[in-house]
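Every protein chain except one is present and positioned as in the full complex.
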Amino acid sequence: MTHTPPFRLPKGGRLIDRAFQIPFRFDGRHLRGLTGDTLASALLANGQMLMGRSFKYHRPRGPVASGVEEPNALLGLGQGGRFEPNQRATTTPLVHGMITRSQNCWPSLDADVGAVNNWLSPVFPAGFYYKTFIHPRPFWKHLFEPIIRRSAGLGRAPTDPDPDRYEQAYDFADTVVVGGGIAGLTAARDAAQAGQRVLVLEQEGLWGGRTPVDHEGGQAVIDALLSDLRGRSNVTLRRNTMATGLYDHGYLIAREALADHDPNQGIPRQRLWRIRAGRVIAATGALERPLAFACNDVPGVMLASAVRDFITNHGVAPGQRIVVVTNNDDAYRTALTALAAGLDVPAILDARPVADGDLPRAARAAGITVLNDAGIAKVKGHRHVEGVALCVQSGEGKVMDGIDCDVVAMSGGWSPVVHLYSHCGGKLAWDEEQAMFRPDPDRPPLGADGTGNVTAIGAANGDLRCAGDLERDEGATMPVWVMPARAPYKLRAKMWLDFQNDVKVTDVELAAREGYASVEHTKRYTTLGMATDQGKLSNINGLAVLSNALNQPIHATGTTTFRPPYTPLTLATIAAEAKGDAFQPLRKTPMHSWHEAHGASFEPVGQWRRPYAYPRAGEDRHAAVNREILAVRKGVGTLDASTLGKILVKGPDAGRFLDMLYTNMMSTLPVGKCRYGLMCNENGFLMDDGVVARLADDTWLCHTTTGGADRIHGHMEDWLQCEWWDWQVYTANLTEQFAQIAVAGPQARTLLERLGGSIDLSAGALPFMTWAEGDIAGIPARIFRISFSGELSYEIAVPANRGLELWERLHDAGRDLGITPYGTEAMHVMRAEKGFIMIGDETDGTIIPQDLGLDWAISKKKADYIGKRAQRRTHMTDGKRWKLVGLESLDGRVLPDGAYAVAEGVNANGQRKVQGRVTSSYHSPTLGRPIAMGLVQHGPARMGQVLEFPMPSGEVMKARITDPVFYDKEGSRLNG
Amino acid sequence: MAEALATIARRTELGMITIRADLSRAGDALAEAAGLAIPDRTGIVTDGSRNLGWMSPDELLLLLPVTEVDATLEDLQQALTGEHGLVVDMSDARAVFDVTGPHAADVIAKLAPVDSGALPDEHLRRTRLAQTAAAIWRTPGGFRVIGFRSTADYLALVLTNAAIPGSQLAPR
Partner (left out) sequence: MLTLTCPYCGIAAEEAELHPGGEAHLQRIGPSGTDEEFEAYLFARKNAKGIHFERWRHAYGCGKWFLAARCTATLQVFGTYEAQTKHPPAEIVEAIRKSRPDWQPDWTSAAE
C-alpha cells in the first residue's frame, strides 16, 4: 500500500501546540511544523518518511527511533559557520526558520547515484576493503585511498568558523541523578530527603521519560514528584542536559543545550558541565531493540516505542496501517495507542508461542488480531513499506500470508542503557531471563574511596516495570535474534543489524567464520556499532548473532567497551572559552603596549609575546633585524628582557643549595657580583642557564631563560621540599615583579648617565659582571652589568609598574644617539656572533655542558651537583660526542638550521651516516656574511676542515669548521 | 538586553608583600608587624584596609594600601630578625579583579574547579581560573581574584566572557 495522508492526526499530541506553526526548510522545500515538534516529527507530519541514505549501500532510510539511538535520520542543520552535519532529527527541537538538508546522497535524496552500491552489495561483504585493496601495494596510497576517502564520510564538515559562543561550568553534588524519568525523580526525592545535595540531569526538555507516554496517570505521578523536588533547596533540576560520560573519581561530564540552533538568543549555545559527583544514580532507562527480519531497513519499519511516541507526543501518524511485530508485551501498547488514534492495526505478530498477559488480552479485546509464533519473513517495498510477508517464527521463513501496511512497528525487547555504569569500569552481567546485559551490582565502578560510586536503578538496571501504583504485570520477553529462527542465508543477507553502517546478520557470521572470535575484532572488521550512533540499537543483536555463529552463550562473547561520550559532543563545547583571543593566556610585559604602538612583530615564547623585531614602513622583518643589530653595535639599543625568570633564593643554606643546582660554584660569588651559571638535570643534560647575582650574604637572585622561569622555580622547590628539606632556604619567583630592560651598545653608558641617578655607572665602579642598586631617572632600580649581545650592556630591573616609564625615558633621552629598540631575533643573532649558546638551540635535552665547550663553567672542586654523576657515565665521557664549533658557509649562503653534515658510508638502515648538525644559523650584518654554530664529531680538533650538508633538493652545501666566536674574540667591547 | 552576571573591575592600588617564614616560630612577631592575626590554614583575615592570607604552610600574603608597603616591609623584616625568613614586595607582580554582582559566583563557577557558591567567608582558595593560576576569596558583594600581572588582559577577557548577560547558571 502507499503512504497516504493525513500524516498529522486530527487530535492528540501532548507536546505540540497546534496554534503555533513553525516554518522550516528541508532540501530546499518550505515546510511547516508545530511548536513542540522535533525535526523528525515535523518531517513525518509532512509525509517525509525518507530522511537519509545509509553509509555503505546508500539505501533509502527513514527514522527507526524517536530518540538518541536514531541511526538513520541524520541531517545537516544550519548554514555557513553554523552548519552542523549528522544531527539527529529525532532529538532536534524544531526551531523557526530552521534550514535542514539530507546527507550521503547525490544529486538528491530521491535520486541518489550512490545507490548503485546497493546493487553491488553482494561484492561488498565485511572486510571488503581489507581484502580488495591490499594488492598491488602502491595502488592503495595513490589510487584506492584517495577514491575511497572522497566517497567516505557521513555529512560534510563545516568550513567557516563557528560564530556561536560556548562555555563550561563546574558543579558539585553529593548525588547526581542521571535521568529524569520516574525512577530518577523518585531516587532524587529519596536522596534529598536524606539531606543530600542533589543534582538531577535530564537529556530532554521534558521530565518523566516514558512514563507519561506509556502509563495512564503517569503524568500526574511525575508532576507530583517534580512539585516535591522543586520545593527543596538542596535539589537542582537541570533539563536539556545530556550526561555524556563518567570518568575517574565521580567526574561527570554533561552538555546543557541553552540556545541550540537558535542563535538569536545571544547567550552561549551550549554549556559543558564538569561535575564532581559523590555518587551517581544512573536512571538512564532502556532502549528498545530492533528485530532482525529480512528488509527490516525499509523506511516505515520503526521501533514500536517510536511509533507510539510520534502518535502520543506529536499527534503524528507514521502510517495509516500499522503491523506490530514483537517478542514482548510492551509493543502491544503501540497497537492500542494506534488504534485509539484511529489508525488501522491489521495484526500483531508475536514471536512467542503464547501471549496472555494484561496487554495482549486488552489488544484482543479491542479487536486486534494477535498471531503467535509468528514473524515477518520479509518486508515488501523499497522506498517505503508496502506490506509484510508472514511466517512462523520457529520455522525457516516459508511465507504463510501477506498483509498490506505502511508501517511495521517492531520490538525485540529492551536493553538497559548501561553506558554511564560502564564508562568508568563498572561491569555487566547477562540476564538470561530478560535477555539483556544489566549492571552487575557486585562490580560497580569505584570511587576514590574504593567503594562503588554508581548505582543503576529502574529500567537502566533491567527493571522494566514502572514503579509504584503504575506497575502492571507483563509477560516475559522471548529472545529473538533472527526472525524467523531458522532463516536461510538469502533472508539473513537482508537482515540489518547496524542500519547506519549497513552491517547485516551475514556480515557478522562471515566475520565469525573468518576467525574473528573476539567481539572487539568483529566490531572493527564489520564496522558493527562504529557509526555515529555507536551501536545503540545494533550492539546486543550483533553480539547475539556472533555468539550464535560461534556456538557460545552470549555472556561468553561479552560486549564491546562502552566509551564516552554517550552522544557526540561538539568540539566547540570542549574548547568553550578557549578560542579566539582567549585560546590561551597571552602573557604581556609591562612595555607591551609600547611595542604594539611601535609596530613590533611579535613571536611567541612560551605563553609570552615578545617583539621579534620592529619593522619600519617599507621594511621586512629581516631588514629590521639587520638594522637593529647594526644600531646596537654602533650606538645603543634597548631590549625588553622582562620575561627572563628572576628567582630569589635566600637563607643560611642558600649558597650550598645553589652549589648543588648549578654546575659551577655560586657560594663563593662575592656580594655585588654576577656569575653565569648552568643548570643540569639528574641526567646531566643542560636544562637552563642564566646570570646569578649575589644580593646579600644569604641572598642570591637567579636569572633563568624566559621559558624556564616557572619550571626552574618548580625544580628548586622540588629539591628543597623533597630531598634537602632540612636545609634552610626560601625561594620567591619575582619574575613578574620587575620590568627588565637591556641597554646595549657603545653608547649605553652615555645614555644611562643622561637619565641621572644614584648609581655610578663608570667602568671602575660598575665593571663587567657586577651589579648595583639605587635609582635611575627617579625610579628605584637594580642595574646588572651583564651582556648577551657582546656590547657594553646594562640590564636594568625596576618595579613592573614603572617599566614603561623607564623605557620611554630611555627613548626620549637617546633620540640623538639613534637609540633603537631591538627584538629577540637581533638578540639571537648578536649572541651567535659572540658564540654564546642558547638553551633550545644548542641544547635539545640531550646535550651536556661539556659538549658545548663549557667545561670552564663546571666546578671541579665540588663533590656533588645535580647532574655530576650522570656526566661521568660512559656515553657522556665518550670522545665521539658531537662538540660545539663555528661553521662558515663556503658559498656565502646561510646554512639551513638543523641541517646534517654527512660522513662516509651508510648505517644499518641504508641512510647516510652523519657527523654533525647545524644548531644556530644566521646572516650576520655585523660581519656581512653568514655565521653558524653546530655540533660536530671531534669538532674542536678539526678546525679548518670542510663538511658537506646535503639539501633536500639534492645539492650539497659546504661549510668550514671554525671557532664559534665570530666577533670580538677578546671581549674588549663588553668589558668597555 | 539583560545585565551582565557581574561587574568585572580591575584594582590597581593594592600593595602586596610575600612573607615566607616558619609561622610557628615567627607568627606572633609577624602578626604584630602586619597588624593582623595570622590566618588559619587557607584562611584570609582582614581589618578593612588590609588582608593577610595563608598561601602555604610557610607563606603569607599581605595585601595593603600601596602607600604603606615600604614601611611595612621594614617592620616585617624587623620582625624576622634572627629568624630564617623572606619578605619581598610583590605589589607589581599581580593583577587584581573584583567580581561583584548577584551572579558573581556563576562567573567563578564557569572558570575555576571550585564550588564557588559554597566558598566560605575568610577562605582563600588558590586554584586555576580557565588556564592560569589565581587566588580567590569572598568579598562583600562578590569575589576578589588575583592572578599574574602578565595575564591581566586574559583574565579580564575570560571573566567578562563568563559574565555575558543571560548566561546565569540557574536551571532554565
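Think of it as A and B in the order they're written, each chain with its own count starting at 1.
Rule of thumb we're sticking to: a contact is a pair of C-beta atoms (placed from the backbone, for glycine too) under 8 Å apart; a residue touches a chain by one contact, two chains touch by 3 or more.
Owing to the predicted nature of the structure, the values given are computational and were not obtained by experimental measurement.
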item: Omitted-chain contact residue, chosen from A:A157, A:A365 or A:C722; value: A:C722
item: Of A:G205, A:G714 or A:P940, the residue in touch with the unshown chain; value: A:G714
item: Hidden partner chain, touching residue among B:R94, B:R125 or B:R138; value: B:R125
item: Of A:A19, A:A617, A:A863 or A:A908, the one touching the omitted chain in the full complex; value: A:A863
item: Subunit A, residues in touch with the chain not shown (by the definition above); value: 247-249, 251, 276, 425, 446, 448-450, 682-683, 714, 717-718, 721-723, 725, 863-864, 868-870, 872-874
item: Hidden partner chain, residues of subunit B it touches; value: 41-42, 54-57, 59, 113, 125-128, 133
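Criterion: only the chains that are shown with their structure count from here on.
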item: Averaged-CA centre spacing for the pair subunit B and subunit A, given as whole angstrom; value: 32
item: Contact footprint of subunit A on subunit B as seen in their complex; value: 1, 18, 20-21, 58, 84-86, 88-94, 106, 109-116, 118, 130-132, 148-154, 157-158, 161-162, 164-167, 169, 171-172
item: Interface residues, subunit A side, partner subunit B - complex; value: 165, 167-172, 236-239, 258, 265-268, 274, 577-578, 581-582, 584-590, 608, 648, 650-652, 728, 730, 732, 734-738, 799-802
